[in-house]
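The structure is given below, and queries will be raised subsequently.
The complex is shown incomplete by one protein chain, all other protein chains being positioned as in the whole.
Then we have chain A:
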Amino acid sequence: MNLFTAINNALFIALETDPSSIVFGQDVAFGGVFRCTQNLQEEFGPDRVFNTPLNESSIAGLAIGYASMSGGTAIGEMQFADYMFPAFDQIVNEMSKFRYRSGNQWNCGGVTLRSPCGAVGHGGHYHSQSPEAFLTHCPGIVVVMPRGPKAAKGLLLSSIRSKDPVIFLEPKALYRAAVEDVPVEDYEVELGKAEVMREGSDVTVLGWGGHLRVLEQACDLSKENDGISCELIDLQTLTPWDIECVTNSVNKTGKLIVSHEAPVTSGFGAEVVATVQAECFYSLESPIQRVCGLDTPFPLVFEKYYIPDKLKNYEAIKTVVESANNNN
């Protein structure tokens, strides 16, 4: 399966196993822009899988109202993560706080909002952004970003069944590109848990989402050219994030690279760095490096300069290791 078929498969299972679940968004009845919802309406009918008008704010509001009343499962789609901003009031002021504000009388834990994010090579300003840091700043919601089809299916099913509202960001560049063996059965991947993709001893490299493909290449390059052993970690869930997994790794390697596509300033990397320096201060052997997007609007023609690509990451890995060696 590739990423879009894995997502489609997870949605199919969710609709099949939970009669209260509904899937809606712009053009989802026809499969959506990326075909993630194809054939779902044919299978489950227009009452459960349907198109909405082009109203992100009301897609979120509809999901919140539906989930809060009946404890139902609302799976909404924001056609692009860049379009989430018109719905920001509903997400930040309604969705994330419904449980807290009502003294736990109500919650909208049945809400999952799926949305494609990230660079795709030619997306330009409004089809390329990674808005995760805006969302992680908001207590009350869970933010998830899978790196590939297998993790995506399990994480999406966990998200849909989670008792908290989840924003599920799908790296759109991988919808067709990433192909993995994905189990056909119903399975979940636990939220809030990172995954060590590769064990290593010299430096911890941390990322999430589609960007891990870049980081894998950077780790390969470091191994081949410099014999550096990288421990590569996929965070998977951004809030609440797996502090234990990351700090254990940094305590072992003494070095950390955090890399994400979103702009560096106030990116989620900053949160990771702040926590790691507090928890691992006496294990650190060199300054932590952030390798991130530039602090610019997402550029069209300059995308390849903007992106924290494999070479930028390779350089950073080399720098932290050399810096540690020079100090020893």
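Operating definition for what follows: contacts are C-beta pairs under 8 Å (C-beta built on N, C-alpha and C of every residue); 3 or more make two chains touch, one makes a residue touch a chain; residues count from 1.
We adopt the following convention: contacts and distances are computed from a predicted model.
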Omitted chain, identified by the protein name its UniProt record gives, among "DNA sliding clamp PCNA", "Molybdopterin synthase sulfur carrier subunit", "Glutathione transferase" or "Pyruvate dehydrogenase E1 component subunit alpha": "Pyruvate dehydrogenase E1 component subunit alpha"
From A:Asn39, A:Ser102, A:Ser201 or A:Ser266, residue that would touch the chain that is not displayed: A:Ser102
Contact residue for the chain not shown (choose from A:Ser58, A:Asn251, A:Gln277 or A:Ser323): A:Ser58
Which of A:Thr5, A:Gln90 or A:Ser222 contacts the chain that the document leaves out: A:Gln90
Chain not shown, touching residues in chain A: 22, 47, 52-53, 55, 57-58, 60-70, 72, 74, 89-90, 93-94, 99-107, 109, 139-140, 142, 162-164, 191-192, 237, 240, 243-244
